[in-house]
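The complex is shown incomplete by one protein chain, all other protein chains being positioned as in the whole.
After this line comes chain A, so read on.
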Amino acid sequence: MAALWKTCQQCLRYGFSNVSIYTSITAVNVISKRNFKAHWVAPTLRELKRRKVIEDDRNGGPKIFHRSTFLEWNYDAEIFAFSNRLGEKFNDLSLRAALTHKSYIERETARLSDIGVESNLQFQDNEALSQKGGELLSKFINGYLRAVFTQVPEELIRAMHDFLTSNPTLETVARHIGLGDLMLCADFPCKTETYVKSFKAIVAALAESSGEERARIFVQDLVVTQLYGQDVNELWNPVDPVGNLTAILKREGKAEPEFRLIRQAGSNSILGVYYVGLYSDKNFISEGAGESLEVAKEMAAREALKKFFRTEDSMRALPFGRQLKNIQSKIAQLENQPNIPLSEWISEKVMSAVH
């Protein structure tokens, strides 16, 4: 307490003079003192905390309240702030419709009819918007993936699309742009499906208000970025890499793949490791490691496929923002043009990388 008063005095002193606080580094004599609270304070607080924890566990978690139950809640201001926060222009009606759920409307009309008031509220729910938004979302994501991953078969594009449009991913995005406070829904805490529906409706509302181009960029910046740092090969890899590799090489007119043991260590021990190299007509393609020859062979085939599809660990980082400026039209073009499936994949057919 004494230390606080002393520093406050010094601040006041410096405040009234024209000297900056940062010029001199005089040693401020800060003495840390023990806090002499009464003997019953700590045990009381401890007991209260213990009881709170038990009560919370019984209720299935600590009580959470919606932001609107706290002071200074202005829904109109929040809506305005939301669109400004994202840097987008929304039609007021579209945005409000996107955030209103059917469950909320039903609850409100039921509540009003209970009171006896006839509801002539013109609420519009987000069912139609969310449907349209879902389609737009899929379209924009597919366009981006096909423009960036030109060498990749359609199965992997589909897997990446499914990952990006999955409920957990979209819920994460929706939460982080603050839809939790803005949504009008009957359930609280809101379910995953509610968040996802709202987000899709937001995308559709944006397309309506500012045009598809803005909505495309919005989806790229917020949804597709969830792919950043994710190993795409974890999302999908072919079941039989050796078979698929042989088929691809045959289609391209190259020699059959030949697997050779490059190096090994500790083959007799439990920590044995084998490195198998993959060659086609004596040309090195890839190498794979493993604890047994079979695993190493499969990994070599997988690495070769990754090399063909340009999805190695060392692949280029995904482009976003300004890096996409020149290829937005190309992305729009590829939205309805699927990549080659794995069964027909051949390197001559795939386009060169767009970026």
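Basically, a residue touches a chain if its C-beta (ideal position, glycine included) is under 8 Å from a C-beta of that chain, and two chains touch if they have at least 3 such contacts; residues count from 1.
Operating definition for what follows: contacts and distances are computed from a predicted model.
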Listed names "39S ribosomal protein L13, mitochondrial", "Calcineurin like EF-hand protein 2", "MMS19 nucleotide excision repair protein" or "Dynein regulatory complex protein 1", with the criterion being the UniProt name of the chain not displayed: "39S ribosomal protein L13, mitochondrial"
Residue touching the undisplayed chain, where the options are A:D76, A:D313 or A:E348: A:D313
Omitted-chain contact residue, chosen from A:M299, A:L324 or A:V350: A:M299
Chain A, residues in touch with the chain not shown (by the definition above): 231, 233-234, 237, 263-269, 271-273, 275, 288-291, 295, 299, 302, 313
